[in-house]
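A single protein chain has been removed from this complex, and every other one stays in its place.
Right after this comes chain A.
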Amino acid sequence: MLETEQLTKKFKDTIAVDDVSLVLRQGESVGLLGPNGAGKSTAIAMISTLMKPSSGDVRLNGESVLKKPGDMRRVLGVVPQKIALYEELSAYENLKFFGRLYGLSGKKLEQRIDYVVELVGLADRKKELVKNYSGGMQRRINLAAAMMHEPEVLIMDEPTVGIDPQSRNHLLETIRKLNREEGMTVLYTSHYMEEVEKLCDRVYIMDHGKVIAEGTKEELKAILSDQETVLIDFDQNYPELFAKLSEIEGVQHAAAEEHSLKLIIPKGTRLLAALFHEAERYGAQVVNVNVQTPTLEDVFLRLTGRKLRD
(Lines give C-alpha, C1' and ligand atoms only; values in the text may rest on other atoms or scores of the structure.)
Protein backbone atom coordinates (compact mmCIF):
# COMPACT_ATOMS: atom_id res chain seq x y z
CA MET A 1 0.00 0.00 0.00
CA LEU A 2 2.93 2.31 0.62
CA GLU A 3 6.13 2.44 -1.38
CA THR A 4 9.11 4.60 -2.13
CA GLU A 5 10.77 4.67 -5.49
CA GLN A 6 14.43 5.55 -5.75
CA LEU A 7 14.02 7.99 -2.93
CA THR A 8 17.03 10.29 -2.64
CA LYS A 9 17.88 13.20 -0.39
CA LYS A 10 20.99 15.27 -0.84
CA PHE A 11 22.15 17.79 1.70
CA LYS A 12 24.94 20.21 0.96
CA ASP A 13 27.78 17.80 1.48
CA THR A 14 26.09 14.46 2.13
CA ILE A 15 23.72 12.15 0.39
CA ALA A 16 21.63 11.21 3.39
CA VAL A 17 19.32 8.86 1.48
CA ASP A 18 20.50 7.30 -1.73
CA ASP A 19 18.17 5.59 -4.16
CA VAL A 20 16.02 3.85 -1.59
CA SER A 21 13.06 1.78 -2.71
CA LEU A 22 10.90 0.29 0.00
CA VAL A 23 7.56 -1.47 -0.02
CA LEU A 24 5.13 -1.68 2.87
CA ARG A 25 2.19 -4.05 2.44
CA GLN A 26 -1.00 -3.91 4.41
CA GLY A 27 -0.71 -5.52 7.83
CA GLU A 28 3.02 -6.05 7.54
CA SER A 29 5.59 -5.23 10.15
CA VAL A 30 8.72 -4.00 8.44
CA GLY A 31 12.02 -3.09 10.03
CA LEU A 32 14.46 -0.45 8.87
CA LEU A 33 17.75 -1.37 10.44
CA GLY A 34 20.90 0.68 10.26
CA PRO A 35 23.55 2.38 12.37
CA ASN A 36 23.37 6.04 13.40
CA GLY A 37 23.66 8.32 10.41
CA ALA A 38 22.50 5.64 7.96
CA GLY A 39 19.71 7.94 6.75
CA LYS A 40 16.75 6.33 8.47
CA SER A 41 15.26 9.50 9.93
CA THR A 42 15.69 11.36 6.67
CA ALA A 43 13.93 8.56 4.80
CA ILE A 44 11.07 8.61 7.30
CA ALA A 45 10.74 12.40 7.09
CA MET A 46 10.25 12.07 3.34
CA ILE A 47 7.83 9.16 3.62
CA SER A 48 5.73 11.06 6.15
CA THR A 49 5.58 14.15 3.86
CA LEU A 50 7.58 16.35 6.21
CA MET A 51 10.53 16.67 3.84
CA LYS A 52 10.72 17.02 0.12
CA PRO A 53 12.92 14.43 -1.61
CA SER A 54 15.72 15.59 -3.92
CA SER A 55 14.48 12.95 -6.33
CA GLY A 56 12.35 9.83 -6.32
CA ASP A 57 8.79 9.38 -5.22
CA VAL A 58 6.62 8.25 -2.33
CA ARG A 59 3.36 6.52 -3.21
CA LEU A 60 0.30 5.59 -1.25
CA ASN A 61 -1.92 3.02 -2.98
CA GLY A 62 -0.18 3.85 -6.22
CA GLU A 63 -0.59 7.63 -5.99
CA SER A 64 2.26 10.02 -5.42
CA VAL A 65 1.92 11.93 -2.16
CA LEU A 66 4.42 14.66 -2.99
CA LYS A 67 1.82 17.03 -4.40
CA LYS A 68 -1.06 15.90 -2.24
CA PRO A 69 0.22 14.99 1.20
CA GLY A 70 -3.25 15.03 2.75
CA ASP A 71 -4.17 11.38 2.21
CA MET A 72 -0.84 10.16 3.46
CA ARG A 73 -1.06 12.30 6.56
CA ARG A 74 -4.47 10.92 7.36
CA VAL A 75 -3.31 7.33 7.06
CA LEU A 76 -0.01 7.69 8.88
CA GLY A 77 0.73 7.73 12.56
CA VAL A 78 4.24 9.06 12.93
CA VAL A 79 6.29 8.54 16.08
CA PRO A 80 9.30 10.82 15.70
CA GLN A 81 12.73 10.15 17.09
CA LYS A 82 12.41 13.15 19.40
CA ILE A 83 9.68 13.52 21.97
CA ALA A 84 7.28 15.72 20.03
CA LEU A 85 5.13 16.84 22.94
CA TYR A 86 4.53 19.96 24.99
CA GLU A 87 6.58 19.41 28.11
CA GLU A 88 4.65 21.95 30.13
CA LEU A 89 1.34 20.27 29.46
CA SER A 90 0.12 17.01 30.91
CA ALA A 91 -0.16 13.89 28.78
CA TYR A 92 -3.90 14.33 28.79
CA GLU A 93 -3.71 17.96 27.63
CA ASN A 94 -1.26 17.02 24.88
CA LEU A 95 -3.49 14.25 23.61
CA LYS A 96 -6.52 16.49 23.81
CA PHE A 97 -4.77 19.14 21.72
CA PHE A 98 -3.61 16.71 19.05
CA GLY A 99 -6.98 15.01 19.04
CA ARG A 100 -8.72 18.31 18.45
CA LEU A 101 -6.34 19.06 15.59
CA TYR A 102 -7.75 15.94 13.96
CA GLY A 103 -11.27 17.19 14.51
CA LEU A 104 -12.14 15.01 17.47
CA SER A 105 -14.24 16.56 20.20
CA GLY A 106 -16.50 15.86 23.11
CA LYS A 107 -17.15 12.30 24.08
CA LYS A 108 -15.37 10.81 21.09
CA LEU A 109 -12.24 12.72 21.99
CA GLU A 110 -12.36 11.54 25.60
CA GLN A 111 -12.92 7.96 24.50
CA ARG A 112 -10.00 8.05 22.14
CA ILE A 113 -7.73 9.51 24.83
CA ASP A 114 -8.84 6.78 27.22
CA TYR A 115 -8.07 4.17 24.60
CA VAL A 116 -4.55 5.40 23.74
CA VAL A 117 -3.41 5.98 27.34
CA GLU A 118 -4.71 2.51 28.18
CA LEU A 119 -2.82 1.17 25.17
CA VAL A 120 0.50 2.55 26.39
CA GLY A 121 -0.25 1.71 30.01
CA LEU A 122 -0.33 5.22 31.42
CA ALA A 123 -4.03 5.62 32.12
CA ASP A 124 -3.47 6.31 35.79
CA ARG A 125 -0.78 8.96 35.22
CA LYS A 126 -2.21 10.88 32.31
CA LYS A 127 -2.71 14.07 34.31
CA GLU A 128 0.98 14.51 35.07
CA LEU A 129 3.10 17.01 33.19
CA VAL A 130 5.12 15.46 30.39
CA LYS A 131 8.32 17.03 31.72
CA ASN A 132 7.92 15.09 34.96
CA TYR A 133 7.71 11.74 33.17
CA SER A 134 10.62 9.36 32.84
CA GLY A 135 12.14 9.04 29.37
CA GLY A 136 10.28 5.80 28.88
CA MET A 137 6.90 7.27 29.79
CA GLN A 138 7.52 10.21 27.46
CA ARG A 139 8.20 7.76 24.63
CA ARG A 140 4.99 5.93 25.40
CA ILE A 141 2.95 9.12 25.24
CA ASN A 142 4.84 9.99 22.05
CA LEU A 143 3.34 6.82 20.60
CA ALA A 144 -0.07 7.54 22.09
CA ALA A 145 -0.14 10.95 20.39
CA ALA A 146 0.54 9.34 17.02
CA MET A 147 -2.40 7.00 17.60
CA MET A 148 -5.02 9.68 18.28
CA HIS A 149 -6.45 9.77 14.76
CA GLU A 150 -6.70 5.99 14.31
CA PRO A 151 -3.94 5.68 11.70
CA GLU A 152 -3.65 2.64 9.47
CA VAL A 153 0.12 2.73 9.26
CA LEU A 154 2.43 3.38 12.17
CA ILE A 155 5.88 4.74 11.36
CA MET A 156 8.30 4.74 14.24
CA ASP A 157 11.74 6.33 14.30
CA GLU A 158 13.88 4.72 16.99
CA PRO A 159 11.11 4.79 19.56
CA THR A 160 13.15 3.05 22.24
CA VAL A 161 16.23 5.26 22.40
CA GLY A 162 17.23 6.14 25.95
CA ILE A 163 14.51 4.23 27.72
CA ASP A 164 14.38 1.90 30.70
CA PRO A 165 13.98 -1.86 30.03
CA GLN A 166 10.49 -1.96 31.48
CA SER A 167 9.17 0.82 29.25
CA ARG A 168 11.00 -0.69 26.33
CA ASN A 169 9.33 -4.06 26.79
CA HIS A 170 5.98 -2.43 27.25
CA LEU A 171 6.43 -0.42 24.09
CA LEU A 172 7.58 -3.39 22.03
CA GLU A 173 4.68 -5.47 23.34
CA THR A 174 2.26 -2.69 22.46
CA ILE A 175 3.55 -2.43 18.92
CA ARG A 176 3.49 -6.16 18.48
CA LYS A 177 -0.08 -6.30 19.72
CA LEU A 178 -1.14 -3.49 17.42
CA ASN A 179 0.39 -5.32 14.48
CA ARG A 180 -0.74 -8.84 15.27
CA GLU A 181 -4.15 -8.17 16.77
CA GLU A 182 -5.33 -4.95 15.20
CA GLY A 183 -3.75 -5.48 11.80
CA MET A 184 -1.79 -2.24 12.02
CA THR A 185 0.86 -1.86 9.35
CA VAL A 186 4.17 -0.98 10.99
CA LEU A 187 7.43 0.52 9.77
CA TYR A 188 9.89 0.22 12.60
CA THR A 189 13.23 1.98 12.53
CA SER A 190 16.03 1.06 14.87
CA HIS A 191 19.66 0.42 15.25
CA TYR A 192 18.84 -2.31 17.78
CA MET A 193 18.97 -5.56 15.93
CA GLU A 194 17.13 -7.48 18.70
CA GLU A 195 14.09 -5.22 18.47
CA VAL A 196 13.78 -5.51 14.72
CA GLU A 197 14.36 -9.23 14.92
CA LYS A 198 11.63 -9.60 17.52
CA LEU A 199 9.04 -7.34 15.89
CA CYS A 200 9.40 -7.44 12.18
CA ASP A 201 8.48 -9.84 9.43
CA ARG A 202 10.66 -8.18 6.86
CA VAL A 203 13.77 -6.07 7.20
CA TYR A 204 15.60 -3.46 5.17
CA ILE A 205 19.18 -2.91 6.17
CA MET A 206 20.51 0.59 5.50
CA ASP A 207 24.01 1.94 5.59
CA HIS A 208 25.40 5.22 4.28
CA GLY A 209 22.03 6.13 2.81
CA LYS A 210 21.67 2.94 0.81
CA VAL A 211 19.63 -0.19 1.32
CA ILE A 212 22.29 -2.87 1.37
CA ALA A 213 20.05 -5.87 1.96
CA GLU A 214 16.40 -6.70 2.28
CA GLY A 215 14.19 -9.69 2.87
CA THR A 216 12.54 -11.71 5.59
CA LYS A 217 14.68 -12.46 8.59
CA GLU A 218 15.22 -15.97 7.25
CA GLU A 219 16.21 -14.73 3.81
CA LEU A 220 18.70 -12.33 5.30
CA LYS A 221 20.19 -14.92 7.53
CA ALA A 222 20.47 -17.20 4.56
CA ILE A 223 23.14 -14.82 3.37
CA LEU A 224 25.12 -16.45 6.12
CA SER A 225 23.78 -19.97 5.49
CA ASP A 226 27.09 -21.37 4.50
CA GLN A 227 28.76 -19.66 7.38
CA GLU A 228 29.03 -20.02 11.09
CA THR A 229 29.39 -17.48 13.82
CA VAL A 230 31.85 -18.47 16.48
CA LEU A 231 31.96 -16.55 19.74
CA ILE A 232 35.07 -17.12 21.81
CA ASP A 233 35.30 -15.83 25.39
CA PHE A 234 38.71 -15.26 26.96
CA ASP A 235 39.71 -14.52 30.53
CA GLN A 236 40.74 -11.03 29.48
CA ASN A 237 41.41 -8.80 26.51
CA TYR A 238 44.29 -9.81 24.20
CA PRO A 239 44.39 -7.30 21.33
CA GLU A 240 47.38 -8.91 19.62
CA LEU A 241 45.94 -12.39 19.88
CA PHE A 242 42.60 -11.13 18.53
CA ALA A 243 44.37 -9.55 15.57
CA LYS A 244 46.26 -12.75 14.94
CA LEU A 245 43.10 -14.87 15.11
CA SER A 246 41.31 -12.56 12.69
CA GLU A 247 43.92 -13.45 10.13
CA ILE A 248 43.52 -17.22 10.40
CA GLU A 249 42.82 -18.64 7.01
CA GLY A 250 39.11 -18.85 6.27
CA VAL A 251 37.97 -16.12 8.72
CA GLN A 252 35.72 -13.76 6.78
CA HIS A 253 34.85 -11.25 9.46
CA ALA A 254 36.01 -10.64 12.96
CA ALA A 255 34.73 -8.37 15.69
CA ALA A 256 36.41 -7.96 19.05
CA GLU A 257 34.46 -6.98 22.13
CA GLU A 258 36.20 -6.68 25.51
CA HIS A 259 36.98 -10.26 26.51
CA SER A 260 35.52 -11.95 23.50
CA LEU A 261 35.98 -12.30 19.81
CA LYS A 262 33.36 -13.04 17.21
CA LEU A 263 34.43 -14.74 14.00
CA ILE A 264 32.39 -15.50 10.90
CA ILE A 265 33.82 -18.52 9.11
CA PRO A 266 32.70 -20.82 6.31
CA LYS A 267 30.99 -23.92 7.60
CA GLY A 268 33.48 -26.70 8.18
CA THR A 269 36.48 -24.49 8.72
CA ARG A 270 38.82 -26.20 11.13
CA LEU A 271 39.31 -23.42 13.56
CA LEU A 272 39.77 -24.97 16.95
CA ALA A 273 43.24 -26.38 16.58
CA ALA A 274 44.58 -23.05 15.39
CA LEU A 275 42.65 -21.21 18.06
CA PHE A 276 44.10 -23.19 20.95
CA HIS A 277 47.53 -23.14 19.44
CA GLU A 278 47.57 -19.35 19.24
CA ALA A 279 45.97 -18.95 22.66
CA GLU A 280 48.72 -21.08 24.11
CA ARG A 281 51.36 -18.88 22.51
CA TYR A 282 49.90 -15.69 23.99
CA GLY A 283 49.28 -17.29 27.36
CA ALA A 284 45.57 -16.65 27.02
CA GLN A 285 42.86 -18.75 28.58
CA VAL A 286 39.82 -19.72 26.52
CA VAL A 287 36.81 -19.61 28.78
CA ASN A 288 34.10 -20.56 26.35
CA VAL A 289 33.61 -21.33 22.67
CA ASN A 290 30.15 -21.01 21.25
CA VAL A 291 28.99 -21.70 17.72
CA GLN A 292 25.88 -19.57 17.09
CA THR A 293 23.17 -19.36 14.53
CA PRO A 294 23.61 -16.01 12.79
CA THR A 295 21.72 -12.89 13.86
CA LEU A 296 20.90 -9.79 11.81
CA GLU A 297 23.79 -8.17 13.59
CA ASP A 298 26.02 -10.81 12.01
CA VAL A 299 24.44 -10.15 8.65
CA PHE A 300 25.26 -6.46 9.01
CA LEU A 301 28.78 -7.33 10.08
CA ARG A 302 29.16 -9.56 7.08
CA LEU A 303 27.76 -6.95 4.67
CA THR A 304 29.61 -3.89 5.93
CA GLY A 305 32.52 -5.21 7.91
CA ARG A 306 31.28 -3.08 10.81
CA LYS A 307 29.06 -3.54 13.80
CA LEU A 308 25.67 -1.87 14.00
CA ARG A 309 26.59 -0.02 17.15
CA ASP A 310 29.99 1.57 17.13
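For this structure, a couple of remarks:
Keep in mind that, in the parts below, a contact is a pair of C-beta atoms (placed from the backbone, for glycine too) under 8 Å apart; a residue touches a chain by one contact, two chains touch by 3 or more; residues count from 1.
Methods note: contacts and distances are computed from a predicted model.
UniProt records the chain missing from this view under the protein name "ABC transporter permease", selected from "ABC transporter permease", "Phenylacetic acid degradation protein", "O-acetylhomoserine aminocarboxypropyltransferase" or "succinate dehydrogenase".
Within the set A:A145, A:I163 or A:I265, the residue that contacts the chain not displayed is A:A145.
Considering A:L2, A:V78, A:L143 or A:A256, the position touching the chain not shown turns out to be A:V78 (whole complex). Although one chain is not drawn, its touching partners on chain A can still be listed: residues 46, 48-52, 58, 65-67, 69-70, 73-74, 76, 78, 80, 82-89, 93, 97-98, 100-102, 145, 149.
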